[in-house]
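The structure is given below, and queries will be raised subsequently.
In this view, the complex is presented without one of its protein chains, the others remaining in place.
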Amino acid sequence: MQPVLATLAGEIIVWVVWVAAGVVLLASGLAVILFSNPFFSALSLILNLGSLAILYLLISSEFVAAAQILVYAGAVMVMFLFVIGYLGGRADAPWAGTHRVGKVAAVIAAIAIAVEVVVAVGIDAGGQLSSSAQITEAFGSPRQIGELFLSDHLLAFEVTSIILFIGAIGGAVLGSSARRRDRAAAATDEQEQAAA
Amino acid sequence: MTGPGIVAYVVLSVFLFSIGAVGVLVRRSPLIVLLALEIMLNAGNLALIAFSRHWGNGDGQIFALAVMVVAAAEAVVGLGLIVAMSRRRVALDVDKLTTLRG
Partner (left out) sequence: MITASWVALFAPAVGVLLIALARDLISKKQAGYIAATSVLVSFGSSLCALINLLGEDPEERSHSSSIWTWLSAGSFKVDLQIMVDPLSVLMMLIVSGVGFLILSYAVGYMHGDGEERRYHAYKALFVFSMLLLVQSGNLLLLLAGWGMVGLSSYLLINFWHQRASAVHAGKKAFIMNAFGDATFAIAIFLLAQRVGALDFGTVFSQAPEVIDKSSVAAVVIALGLLGAAVAKSAQVPLHTWLPDAMEGPTPVSALIHAATMVTAGVYMVARTHVLFELAPAILHLAAVLGAITLLMAGFIALVQTDIKRVIAYSTMSQIGYMFVAVGLGAYGAGMFHLMTHAFFKALLFMAAGIVIHALAGEQDIRKMGGLGKRLPLTFRIFVIGSLALAGIPPLAGFFSKDLILAHALAEGVIGPILWVCALVGAFLTAIYTFRLLFVVFFGKPSEHVEGHLHKERFEGPFAMMWPVGILTVLAVVGGLIEIPGAWHGISNWVEPVAAPLQEPEVWMEVLSPIVAVALAVLGAGIAWRLWGTQSDTPARLRERLPQVATALEHKLYWDEAYDRVFSVPAQQTALFLRRAIEGPIVLGSVGELGRSVRALGGRIARVQSGLLRSYALALAAGLAVIIVVFISVR
């Protein structure tokens, strides 16, 4: 094939992948908030995260894409599914119980934010965003991320590890104290029942 | 760069953010609220990575990774709270948790 044709073919493929991923992204996002059963919501979110990873790949951020799949879809979402399973996956009426005004206001506010940002980007930054910087092969590679993490952003790296650690402790404490109080509460319940 | 420009990614990210925001604002189940929060965080990540690519600078990706970590920690604590609530037979409905009423 001619080089021009090859480039054109590449461009077309990228566009197709981008459109597909974008559509899946928005659709699965909507699905997350529209499903009444949290189980389906969570599954949609996995889809959402997956399509995000594809988008990351399209802009040469391979490492983040991999981390996205591993950390989110692999770990966090499993945790979500686990909790949902533990709670029984009850469906709630997603749109009930809220004032109609509140719902409408929420949707209006969200749309307003979206439109405003688009307008802002269009009139303010559009010119600057038209041509992107040239990058090398190394951009977004694990090597580059690792070097950045362990040189310029070492503090951030350490702080995030501490945050994770604190989160782990917090989860453990929440779980254990809840169990102890459960037992105490159950004991008082039994006593009350016995007294009655 | 092949494919759509950065503006397209940013617009996509804003729409995703708005979808997440609607979820947080409208749904009553704390589980779904958490899921919607994840969507919002990921929308932010998408914008970060898009800009990172635009400037050819890796710092944005570092930031996105940090956001992922924070999101994971947040999910742990949030889910822990939800489990604790359900164990204590507290209704899983954010509208019923109004202890902070002034």
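For clarity, chains are labelled A and B in written order, and residue numbers in each chain start from 1.
As a convention for this text, a residue touches a chain if its C-beta (ideal position, glycine included) is under 8 Å from a C-beta of that chain, and two chains touch if they have at least 3 such contacts.
Just so you know, these numbers come straight off a predicted model, no measurement behind them.
Only one residue in the set A:49, A:71, A:84 or A:117 touches the chain that does not appear here, and it is A:117. One of A:47, A:66, A:81 or A:106 touches the chain omitted from the figure, and that residue is A:106.
Think of the hidden chain as still there; on chain B it touches residues 21, 24-26, 28, 94-95, 97-102. Against the chain not displayed here, chain A makes contact via residues 98, 102, 105-106, 109-110, 112-113, 116-117, 119-120, 123-124.
Rule of thumb we're sticking to: only the chains that are shown with their structure count from here on.
Taken in their complex, chain B has these residues touching chain A: 1-12, 14-23, 25-29, 31-32, 34-36, 38-39, 42, 45-46, 49-50, 52-59, 61-62, 64-66, 68-77, 79-84, 86-88, 92-93, 95. Taken together, the chain A residues at the contact with chain B in this complex read 7, 10-11, 14-15, 17-18, 22, 25-26, 29-30, 32-33, 38, 41-42, 45, 48-49, 52, 55-56, 58-61, 63-64, 67-68, 71-72, 75-76, 79-80, 83-84, 86-87, 92, 94-98, 102-103, 106-107, 109-111, 113-114, 117-118, 121-122, 126, 129-130, 132-135, 139-140, 144-145, 148-149, 152-153, 156, 160-161, 163-164, 166-168, 170-171, 174-175, 177-179, 181-182, 185.
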